[in-house]
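Complex shown without one protein chain; remaining protein chains in place.
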Amino acid sequence: MFKPSESGVMTRSRKGWRSRVAANDRRRSPTSAANLPAKTPAALHLHDKQSERDYRELPIDKVGVRGLRFPIQVRDKERTVQNTVATIGLFVDLPKEFKGTHMSRFIEVLNAHGNVIHVENLTDILHAMQARFRAATSRLEMEFPYFMVKQAPVTKLESVIDYVARFDASACGRKVDFVLTVKANVTTLCPCSKAIAAYGAHNQRGGVTVQIRSRKSVWIEDLIRIIESSASSELYALLKRQDEKAVTERAYEHPVFVEDLVRNVAVKLKAHPDVTWYKVEAENQESIHNHNAYACIEKR
Amino acid sequence: MFKPSESGVMTRSRKGWRSRVAANDRRRSPTSAANLPAKTPAALHLHDKQSERDYRELPIDKVGVRGLRFPIQVRDKERTVQNTVATIGLFVDLPKEFKGTHMSRFIEVLNAHGNVIHVENLTDILHAMQARFRAATSRLEMEFPYFMVKQAPVTKLESVIDYVARFDASACGRKVDFVLTVKANVTTLCPCSKAIAAYGAHNQRGGVTVQIRSRKSVWIEDLIRIIESSASSELYALLKRQDEKAVTERAYEHPVFVEDLVRNVAVKLKAHPDVTWYKVEAENQESIHNHNAYACIEKR
Amino acid sequence: MFKPSESGVMTRSRKGWRSRVAANDRRRSPTSAANLPAKTPAALHLHDKQSERDYRELPIDKVGVRGLRFPIQVRDKERTVQNTVATIGLFVDLPKEFKGTHMSRFIEVLNAHGNVIHVENLTDILHAMQARFRAATSRLEMEFPYFMVKQAPVTKLESVIDYVARFDASACGRKVDFVLTVKANVTTLCPCSKAIAAYGAHNQRGGVTVQIRSRKSVWIEDLIRIIESSASSELYALLKRQDEKAVTERAYEHPVFVEDLVRNVAVKLKAHPDVTWYKVEAENQESIHNHNAYACIEKR
Partner (left out) sequence: MFKPSESGVMTRSRKGWRSRVAANDRRRSPTSAANLPAKTPAALHLHDKQSERDYRELPIDKVGVRGLRFPIQVRDKERTVQNTVATIGLFVDLPKEFKGTHMSRFIEVLNAHGNVIHVENLTDILHAMQARFRAATSRLEMEFPYFMVKQAPVTKLESVIDYVARFDASACGRKVDFVLTVKANVTTLCPCSKAIAAYGAHNQRGGVTVQIRSRKSVWIEDLIRIIESSASSELYALLKRQDEKAVTERAYEHPVFVEDLVRNVAVKLKAHPDVTWYKVEAENQESIHNHNAYACIEKR
């Protein structure tokens, strides 16, 4: 049984545990040992508060760093690479015996991939965290803008348009869980408004968020395609008048309630051979109200 | 088995279902019938798209309105009333047979309480939605600033300080589920920094978010108290020099890692006789980093 | 010429200036002197860093507190009072001789009005700051949600809808400058889309921000009226089908480019007998694009 000293630091009577921690620390932090300049020998004696014993009998589910912005590269469906900027969170679990986590190790793991990290290496990052922290579970969250080139429907003029993608990944032992999220904005035109008005129909920008788990990789582009084909119309950056005419008419011909939008997407995800779980949300910035219409379907 | 007509509207051969829907509509919307001005008889013939049949075999978990700002009154521990402004979401489930929800009914339910809604009536709102929509499940989310008067620690000068509170409530049949969330900012001073530096210690503003379920009502003030007593120091709007000296020293005497912060709160919630479930999150705006430190404990 | 002592504190050879500062301090902070509990006599000896001399020859234009949330009451056109929550900033200028501002005085001035401040007293707050800080210039910024009850166009059903109002006021000597800002969302339907499409027309929620100076008070409601009458349609919280038909058709009959929207508003502001300066901005959440359309007119 552990007894803390007055200052809370482990005494020699708990040598076994403490030296294990100290050894882990050296093993876990080769970087710090390796790079320690000769001029700061005192560094090795700086008290390690995080490794002190904790007695509240409370393991921590998730602890780490959040809100880190970092440049990344993402491989897209055409097998080219795009550069973007991610907002990143990195976490591990913390057993009840330990007072704290050595937060700097998260930064070391991230920067170990160079000044730009590659999204194919997510599993490497998860396992690296498990190793560095001797953690059972590690987690990563990474959200970033994602770009595609689109052709306008009639003139075929090309322009870049942005979406948002997000990875939530966790490793528990060797088991890896990965949720891909894609957010795309679309045009939604109201069927009720169209049905009852003598002319016109209210429409607006709506946002669709799709989260999936899958047995094989699913491309971000494929989820974007699913979302955009479920709406009254997809969005474009560049539309000349001929294109604007086409999208206006297409939206009018394909009215969808926010309920239709999530159902259309869900039908396609249900039919997708690789998708094992999904959650679809849609939120319309209603053009006639100062509030939004919202709907959500989650696979049971 | 249902067969749609070409326009999607139910035909007389499905009279049973359609007349039930029509009857419900009249029963559900006494307001619209009662207030219909004599000059618009055509109103009764406006096509009801939302009541059309849907064939995608997909019930919708949650559909409604979001982002509604509305003035509310909250009763606080002293049995006085405070006025604040809530951002509100209202939702129901939608069975697979129905194409859409009559979104305006959410607004009618909300405004039926007058221009200011009282937070004691949340269960009334949930049941009113179940009735209006003939829904099995109704949900409500309401987030708002919450104010308290505090005395500075030495001078006892009083000032107002703000927190955030949130209600997430749902009714499924007669069963009501209610989650209370309170967010409070605190001062956190780093134990490691204090232990290793010759003088000083880095500290920062941290935010703690506590969510609970309880068998009896728990006051927002009580959760605020639990959060503030778990940190290096609580925050104050008004501090004269004597007070600033006191809080600076108190923070230095009570260093907490973000891990300590969530554990301190969790210990108190575990000990609370009425709390049946909790989730505690803390996020520090680290003063020496451009990212945050984060920790989370959820009752298993 | 001033010479700092080693610690930076003023010495007796600068008695004139220092005693003036000390005297000001006592005069400016009656509260601190009055409320000082007997048990902390040392309080009077706590070093006043802010009153030290500064030698960088740099006056500060604006210094104070920002992001303070506080309950307020606003009197509306019907002479009733509404309760809302403001986000507040309070500032003064700082002459080049002074090292810092006693920030706590801002909080004292604000709380001196009780737990709720009344918007009619803005000038009082400005002058109180000038007095407390012996400042030439004081400034205040206050932004808050503002509510109105509207009737739906056909059914006349009433519901609450929200806007945003903001006060930016400054006092320089006795001269007071006051800018009223009102932000209202509207429906905008595109004239080009309507002209070229066989049916339908893209429309969206747009936001209009109007800032004015005026020789006499202008009601927030009056600016809201100006904005809403300049758009394709105004927004409503509650619309039954008859109302939805009416607003859909009205929008179609009144298409406006974002350029039309700002011009329509500017024409009315130019014609307003009390408005001496204005700035109008409109930003549409284009329903066919993932970017916004923006226009701005400022009175020359």
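Every chain is named by a letter (A, B and C) in the order it is written, and numbering of its residues begins at 1.
The working rule: a contact is a pair of C-beta atoms (placed from the backbone, for glycine too) under 8 Å apart; a residue touches a chain by one contact, two chains touch by 3 or more.
Not measured: the values here are computed from a predicted model.
Looking at the whole complex, which of B:70, B:98 or B:236 touches the chain that is not displayed?
B:236
Quickly run down the residues of chain B that touch the omitted chain.
161-162, 185, 187, 189, 192-194, 196-205, 233, 235-237, 239, 241, 244-245, 247-249, 251-252, 285-291
Could you please point out the chain C residues that touch the chain left off the display?
Within chain C, the residues that touch the unshown chain are 46-50, 54, 56, 58-69, 89, 91, 94, 99-101, 103, 191-192, 195-196, 257-260, 262-264, 266-267, 283, 289-298.
Considering the whole complex, not just the chains shown, which residues of chain A touch the missing one?
Residues 29, 31-32, 35-37, 40, 42-43, 46, 48, 68-71, 82-85, 104, 107-108, 111, 115, 145, 147, 149, 154-160, 162, 237-242, 245 of chain A touch the chain absent from view.
Definition applied: only the chains that are shown with their structure count from here on.
Determine the centre-to-centre distance between chain A and chain B, using the mean Cα coordinates as centres, and give it in whole Å.
So the centre of chain A lies 24 Å away from the centre of chain B.
Just how far, in Å, is the C-alpha centre of chain C from the one of chain B?
27
Could you tell me which residues belong to chain B and also touch two or more other chains?
46, 68-69
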